[in-house]
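Of the protein chains in this complex, one is absent; all others appear in place.
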Amino acid sequence: MAKRSGAGRRVKPAGGFELLAWYWMRISGLLLVVLALGHLFITHIIYNVESINYAFVASRWAAPKTGFFWRIWDLSMISLAMFHGFNGLRQVLDEYVINPSRRVVVHTLIWSFMFALLGIGSYAILMFQKDEKYINQWELEHGRVANSSPSTSPASSVLVDSTR
Amino acid sequence: MNYHRFDCIIVGAGGAGMMAALESSRKVGTAVVSKLYPTRSHTGAAQGGIAAALSNLEDDSWENHAYDTIKGGDYLVDQTAAEILCKEAVDCIYELEHMGLPFDRTADGRISQRRFGGHTKPNPIYDPSATPGTDAAKPRIPVMRACHAADRTGHMILQTLYQQCIKQGVTFFDEFHMLDLIMVDGECRGIVAIEIATGQLHTFHAKSVLLATGGFGRMFKTSSNAYALTGDGPAIAYRHGLPLEDMEFYQFHPTGIYRLGILLSEACRGDGGVMFNGKGERFMDVYAPNLKDLASRDVCSRSIEQELRAGRGVNGKDYVYLDIRAETINKYKTSPTGSDVDSHWVEKRLPDIIDFARTYLGVDPIKEPMPIQPTAHYAMGGVPTDVHGRVLRDTSGEVVPGLYAAGESACVSVHGANRLGTNSLVDLIVFGRRSGKDMARYALDREFQPFPANPEAPTRMAIDSLLSRPRTEPWVKLRDEMQKTMMDDCGVYRTEERLTRARDTIAGLQVRYKNLGLQDKGTVFNTNLLEVLELGCLLDLSEATVASALARKESRGAHSREDFPNRDDTQFFGHSFATKHGDGQPTVTYKNVDVITLEKDGKTTTKYPLEIRKY
Amino acid sequence: MSQSLRTPQVYRRGFRDRLVEGLRYGGGVGQWSWLIHRLTGLGILLFLVIHIVDTFFVVAFPALYDHTVAIYSGIISGLHPTVNGYYWPLRWVFRLGELGLIASVLFHALNGIRIVLFDFWPKAVNHQKTLFNAVQIVFWVIMILVTIRVVSPLFSAPEHVPVLKTASAPAMVPSR
Partner (left out) sequence: MTTTDSVRNLTLKIKRYDPERDEKPHWEEYEVEVDGHDRVLDVIQKVKWYQDETLGLRRSCAHGVCGSDAMRINGINGLACKVLVKNLQSSLLTVEPILGLPVIKDLIVDMKPFFDHYKSVMPFLINDDPPPTTERLQSPAERARFDDSTKCILCACCTTACPPFWGDQKYVGPAAIVNAHRFIFDSRDRGAAERLDILNDAQGVWRCRTVFNCTSACPRDIKVTQAIQEVKRAMLTGDIGFDPST
């Protein structure tokens, strides 16, 4: 019988990209369950998706106390989602694109695309500055939006064709 | 183009073939030619165990094993070979274990062993004057000798050997079907084989060729054998005028699944299972008062036949029950552990058997008994060889240079008239290994001999004519008739009348066979062609079997003549050699049995004296 | 090693067959959950791409952003006067799409948890069907509530996005 010692029950843990990728999918997936479902809950359940506009975004990202928190939330969500999603896409494509050189092309394309997306997404989150003038202008033109109140509030505005 | 050259060519990738390949490929160039992928070989269907006197659970010795082998074979066993078998078995088991074979284990980590039919040791408390029926009155008692891996021992052996062949880089020609031996001046120089996937013929030039093609149980209707077991090796040797030894001895396993013939291992009874007739009686009490259900296979099969003939089958049908329920084992105190068992224990010991019964019978053996009937199982006979696996040319013992045989296709003769359970696996390993060693030795001292021009020409002609003939009748009609004839007229019980009828039927089928045509004329994976070629082999072997059975006018081991119910050691204490000459019936001659004699006080005695065989 | 030669001709499945042949395979819940997991994943990714681009407009082109998100409510504005207006079927389509998105994310999340359980809780593999049933139950319970919440505003005019100037009553309010 092989000797049993509590400490020596092992071989060296394997490392490598695929293992890390697999592990990453689990970890990021679990975090995204909280972040993405939370995000959906806020934007689609607590609020109505129709209440979302520039002013709504501004009221969250540029809020004096909580703005920082929401920006961190959205930034983590977008980065986790990008890496999770595009790694998933890579894994799917790997099953069908077998030719090694085609695979290189595909990988290059999807990762470039991902970084571009991540870039503009992060830029939006980090560089956002509330433009009061624009909000005022918009509200002047279109009427005020009660975007901080839940959609259960009574209807307050009437629709008209702006062109008439 | 399709010419290959190897020192050793091994035909068949079952236990014997791969064991030999492992040995020979260490020293010389070796290739294994097999019509199946190696892991499809029928060694994998062996269930219960492989015997070796390891004494892991109780005291045992290889002499006990040899005694059982010789007695089990009804003394028609070459005793030197049997001693080699039992002595080397121990070593071989350890070798297999070192190769990684996952045997079941005892509590202290050693190879676990179980009881098997006919495996005994002397009873330490034996008292000839004791009242019959008591423990002390039994001269011999069952012993745990069969090393096992649940009830998949053969599967583990086959997998382990294939794994080792991969490790050693043995060359395999998978799905190449041997069609002919290349014999020049009475020696073997290679083989002709067809590559099944393309239909192309290949020639293999070799210094030595091993036939390890397995059995030929498919000549019978109800058989535990695989479809692939068509005896190609022995049949081709037979066509080359080489003899076949002891063909009349064909073992019927007592416990085949009713109607299908699928084997239910003897381990069922080794682990305490009991057989019952339709009246619920444990009939083996009558036929084998000492060992009962653990008597030798031929004894059990005949007992079942007797019960069925007496109308004591279950529900008036032609089957009896095998019962492995824990409560039955406990009631009859047949548990090998000595204490009561539960159904969990049974399930752990016999998982595959239980699975087979559930799948094919719709019976849960944990709750109900299983319907069984005897099934054609194992050919004791085959291509005669010496203890190095070298094929014998005739009864004089002269060998055919370059030709070897091992496993079920060979007859070393360690099984005699009836093989002991588990000894087939021992045979494969021990004599597979010995053949491999001797082939390598032979190949090292010898140059390649000239290869004839176009040795495949006769084979090509035969195939071309088969493919060009119009189809007169379906080939399966011939096969069905052969299987029915062999089962009914050359089965467990035989008579002169039925055997004569069988001889004539087979001869008639041989004639019709020559006119057979095929539906499939293709070259790619033409299984139609292969099945017809295999039928030809089976017909030849049936012919040899019937001829040998007709010639032996006595009952011994698996050969039971109702017209000659007793063993006749004065006339028939010899191995039959059936040899074909031309188109007629084969001639049958006899070779002496190898008996070990001892010199003691100036007197010569035999080491294993002839006894009346009782269990 | 093995010397068996290839037949001159074998049938190899083409790309289409590799993609579709398996759909006829009678796999159990495992296969369907795998397939749905994969499709929802790809769907979410596609949405994410669009979503990131439109969110980028918040910083770059605030007005364009507002015009874009207004389309989600069935309102087209800022284009040519003949096009601008409120289209309730458009609003329905986006609402149902929204429902699909929520369903996708929810299923992907729940089934993802199931997959993670297989990886880190050894016994989970023996209960894969039970776990899939659990995923389904949780999914449908949540989805019913979500559907009510998401679909009910459709039966009244878009309330919170009065993108168009207030004036007389519209002609295109959805019929109830």
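Per-chain residue numbering starts at 1, and chain names A, B and C are given in the order in which the chains are listed.
In this text, a residue touches a chain if its C-beta (ideal position, glycine included) is under 8 Å from a C-beta of that chain, and two chains touch if they have at least 3 such contacts.
Note that the coordinates shown come from a computational prediction; the quantities given were computed from them, not determined experimentally.
Q: Using the contact definition given at the top, list the shown chains touched by the missing chain.
A: Result for the missing chain's touching partners among shown chains: A, B, C.
Q: Taking the entire complex into account, which one of B:66, B:143 or B:363 touches the absent chain?
A: B:363
Q: On chain C, where is the contact patch with the chain that was removed from view?
A: Spelled out for chain C, the touching residues are 1-2, 4, 6-13, 18-19, 21-22, 24-31, 34-35, 115, 118-120, 122, 125-126, 128.
Q: Name every residue on chain B in touch with the hidden partner chain.
A: 36-37, 39-42, 44-45, 54, 93-94, 97-100, 102-111, 149-150, 152, 155-156, 159-160, 163-164, 166-167, 174, 197, 226-228, 259-260, 262, 352, 355-356, 359-363, 368, 371, 474-476, 518-520, 522-528
Q: Given the full complex, what residues of chain A touch the hidden partner chain?
A: Where chain A meets the chain not shown: residues 1-5, 8-14, 16, 18-19, 21-23, 94-96, 98.
Just so it is clear, only the chains that are shown with their structure count from here on.
Q: Any idea how many Å lie between the Cα centroids of chain A and chain C?
A: For chain A versus chain C, the centre distance works out to 15 Å.
Q: Centre to centre, by mean C-alpha position, how many angstrom separate chain B and chain C?
A: 64
Q: Of all the residues in chain C, which ones touch at least 2 other chains?
A: Residue numbers touching two or more other chains: none in chain C.
Q: Mind pulling the chain B residues that touch 2 or more other chains?
A: none
Q: Residue numbers of chain C touching chain A in their complex, please.
A: For this pair, the touching residues of chain C are 15, 18-19, 38, 41-42, 44-45, 48-49, 52-53, 55-56, 58-60, 62-63, 65-66, 69-70, 72-73, 77, 81, 84-86, 98, 101-102, 105-106, 109, 112-113, 115-116, 119-120, 146, 149-150, 153, 156-170, 173.
Q: Which residues of chain A touch chain C in the complex?
A: The touching residues are 26, 29-30, 32-33, 36-37, 40, 44-45, 48-54, 57, 78, 81-82, 85-86, 88-89, 92, 96, 117, 120-121, 123-124, 127-128, 131, 134, 138, 141-147, 151, 153, 155-164.
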